[in-house]
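As you look at this complex, bear in mind that one protein chain is not there, while each of the others sits in place.
The chains carry the letters A, B and C, assigned in the order they are written, with residues numbered from 1 in each.
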Amino acid sequence: MIIKMKSAATRADVEYVVARVHSLGLKSHVSEDGGQVLIGILGSFDDATPSAFTGLRGVERVLPTKRAYRLASREYRPEPTEIRLGDVVIGGDQVVIMSGPCSVESRDLLIEAAILAQKAGATVLRGGAFKPRTSPYSFQGMAEDGLKILAEARDITGMPVITEVMSSETVPLVSEYADILQIGTRNMQNFHLLFAAGRQPKPVLLKRGMMSTIEELLLSAEYIMSQGNTNVILCERGIRTFETATRNTLDLNAIPVLKELSHLPVVVDPSHATGRRSLVPAMARAAIASGADGLLIEMHQNPEQALSDGDQSVTPDQLSNLVEECRRVSVAIGRTL
Amino acid sequence: MIIKMKSAATRADVEYVVARVHSLGLKSHVSEDGGQVLIGILGSFDDATPSAFTGLRGVERVLPTKRAYRLASREYRPEPTEIRLGDVVIGGDQVVIMSGPCSVESRDLLIEAAILAQKAGATVLRGGAFKPRTSPYSFQGMAEDGLKILAEARDITGMPVITEVMSSETVPLVSEYADILQIGTRNMQNFHLLFAAGRQPKPVLLKRGMMSTIEELLLSAEYIMSQGNTNVILCERGIRTFETATRNTLDLNAIPVLKELSHLPVVVDPSHATGRRSLVPAMARAAIASGADGLLIEMHQNPEQALSDGDQSVTPDQLSNLVEECRRVSVAIGRTL
Amino acid sequence: MIIKMKSAATRADVEYVVARVHSLGLKSHVSEDGGQVLIGILGSFDDATPSAFTGLRGVERVLPTKRAYRLASREYRPEPTEIRLGDVVIGGDQVVIMSGPCSVESRDLLIEAAILAQKAGATVLRGGAFKPRTSPYSFQGMAEDGLKILAEARDITGMPVITEVMSSETVPLVSEYADILQIGTRNMQNFHLLFAAGRQPKPVLLKRGMMSTIEELLLSAEYIMSQGNTNVILCERGIRTFETATRNTLDLNAIPVLKELSHLPVVVDPSHATGRRSLVPAMARAAIASGADGLLIEMHQNPEQALSDGDQSVTPDQLSNLVEECRRVSVAIGRTL
Partner (left out) sequence: MIIKMKSAATRADVEYVVARVHSLGLKSHVSEDGGQVLIGILGSFDDATPSAFTGLRGVERVLPTKRAYRLASREYRPEPTEIRLGDVVIGGDQVVIMSGPCSVESRDLLIEAAILAQKAGATVLRGGAFKPRTSPYSFQGMAEDGLKILAEARDITGMPVITEVMSSETVPLVSEYADILQIGTRNMQNFHLLFAAGRQPKPVLLKRGMMSTIEELLLSAEYIMSQGNTNVILCERGIRTFETATRNTLDLNAIPVLKELSHLPVVVDPSHATGRRSLVPAMARAAIASGADGLLIEMHQNPEQALSDGDQSVTPDQLSNLVEECRRVSVAIGRTL
């Protein structure tokens, strides 16, 4: 249950409601959303409980939470959220291609990759400065040096930059350099990181945990949004199943499901999902046909020499073809690219 | 390891090879494929074993089986298999829509459904006369009466008919009426049924088990093909995962993977996979964009009153829109519909 | 919803009820259980529907089916079902060890294996005459010759014999030779086979599908029981998950869950579940500690030379140790072995 206070509600009004919550043996969680206070209620209540609050001063509405998330839901905001970064709009008519190498390996390689990706049709540059690696002995990324190179690439190409943030401590640092903060699949339920991302101003691309349900993805988006940052982009990147022919199983069913449940933009990462270069174009086209607002595609000038994830990176030429194919599918379903 | 005998090999040649197999402590499995004898070898052998056979009389080639399936593999047959049913070609340039109700409920309903499906753009009629049901207390289908109604609908509309066969005993009966035999997800490893389907002349649509890997699907196709019937259509219909937002997880990754591994046509059933009408159009479009050769779409004049699977059936009008959208996606990727 | 007719109900009473079912636009499924007629109702009904039947002549009770299965449920029969085969009781205090080779490979090997298994502590002999194999080129079993050898082993050792039946056509044949019919994991939803097994007199051991839910297992048991054969033994044999360290994931949680939901005996097959000999003893002990009524353990005199599944077979010595360990665990939880 969530109590939505009026914009005009005073602090005393809020405190009165909270006291009442406690007097009923319930817990409260107060958050703010665009100047309006929301009071989440926790504990065992029944259908009659809302009536204990509907008449109180300052209370606008008592929302029975059929869904555990509110701010991320379609009911809360029926029209789609559009996120603007200069000329790029994520969640609008245009399908957005975000591309670049898995990790920033050197200044020259990255700058060259950025120019090639842009030429191939990308409008957002991706690249990892901090790398989550399953093994402690794997390459862990260039950290702040990598962020600076990404910023330089943005200056040269004009493309906004998306890069991963892996811990709440580094959120301020990454937020300073990046245009979009990416939260990776292994951190989807790192709640401290979610809260920290919710308290800085840049949009956040939240990847679905490879082991997480669609509802949990929306609940994690809610963590970010509950702190005031409502510019969240959801990303499907493959789930773990019994099938081993592909690295993960890209769950495109999630796209129309998320579009029904939420107003947030949804993008797809076929590179990490399939783990195989040869499958990326087919899944990229399918993602757009299913309604995705954009794609994250790993590209590398020389995939065989990449320090990480070379098997799944396409070459600049392959990216160019892929974008062309995706453009035709976009037009076929009434969108642009 | 598989030994491919020459067309001109005699029975004595085959027997000599088999005896040698046994003398090495190995087992043999003899099958025929278009006049050529294949001898499958079972047991513990090493890289040197093939040389024990390469020189023997009648032996054309010794195939080291990197893959456990042969006849279904791209290596065995590089060009795509096309299956012709009158004007309809499955596996060619044209994307094929197979539609109709989940089960045959009455003559009049089915005939009407067939005409409506055809008008909406379907070129193959689907409908179940035998129904696999998880509960013994559920509607089990109209059996032969249903087959007769399907045949009548074919006579009226000219559309070939696909229907499910559930047991090896009923293969002859279903084969008499149907143009394509469907083997359902729960029977993908019913090996007796696979063998029986391989010994009759009609094409077989083989649904992936909801719990089966892509390799197992191809091995089950191999069961059918090893008996002489090489007209097999593979069908992705959703796999079981931890996600409960959709009934199953339609695994579109399987489409490009199957196209790499096999020459057989691949179709997709988004109705059973998602279990929800509202998700069918998006997944139908995505299936085609991923490279599928056709779709199985459940349609019902009045989904709320269907005796089975009403939640996932689209109406004739929805089918018509879906086909129109799929046609545009087909054209965008260089195919027709 | 299920209508339970009185034992004294006449055929006319049943027909009257069925007619009423149909007049309400619902479907019926009539079955018999120990002289009592059960009428399963299918279709869209609401809470008020039962009242249309409670007063009718011959109706004993109208059971709202919270659960989709009835005969297999604890509500239907609160006391545990015990299945007797001579001195062996499955489902009683004593934990039963069923052991033997994966497949019958020759008379001498099988007879020797039977004697060794008995010496090690087994009281039921297992062995496959018909083998379900993923590849058509694998060893398919000795068929009736294998059944005869099993019968001979029973004559020699006195142990009842369990063996797999793979198709409804072969049910009469297998039923003639075997003491318990085993239905394998890939056939758990082969509904024709389930019905056929329900119409013969021997107990049936039903293996859970490797990707079937516990509820589906009980529904498949219901298929058998609805035909009159209530001697069903449930078997957990591992489910398919993302984990690849073991062949399947033995789901021991299913044991206490099944014991809550059903009165049927439950046994566990750690050999097929883990696929690795070294893991079998630990999982055998754990199965008993979790409440299983018995174990299926594959044993082979010379696992390296087995024609199938050698990796998971224990040697006679290992079986002997395993039984000794399991006996101590059985006693620790108040049972015997």
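In this text, a contact is a pair of C-beta atoms (placed from the backbone, for glycine too) under 8 Å apart; a residue touches a chain by one contact, two chains touch by 3 or more.
Note that the structure is a prediction, hence the values are computed from the model and not measured.
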Could you tell me which of the visible chains the hidden chain touches? A, B, C
Contact with the hidden chain, among A:167, A:229 or A:278, goes to A:167
Give the residue, chosen from C:94, C:246 or C:315, that touches the chain omitted from the document. C:246
Hidden partner chain, touching residue among A:56, A:211 or A:331: A:211
Chain not shown, touching residues in chain A: 2, 27, 29, 31, 40-43, 68-69, 132-140, 166-169, 186-187, 189-194, 209-211, 216, 219, 222-223, 226, 240, 307
Pick out the residues on chain C that sit against the missing chain. 211, 213-215, 239, 241-246, 249-257, 260, 273-274, 278-279, 282-283, 285-291, 325, 328-329, 331-333
List the residues of chain B that touch the chain left out of this view. 240-242, 244
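Keep in mind that, in the parts below, only the chains that are shown with their structure count from here on.
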Express in whole angstrom the distance between the two chain centres, defined as the mean CA positions of chain B and chain C. 30
Averaging over Cα atoms per chain, report the distance between chain A and chain C in Å. 47
Residues touching two or more other chains, restricted to chain A: which are they? 241-242, 244
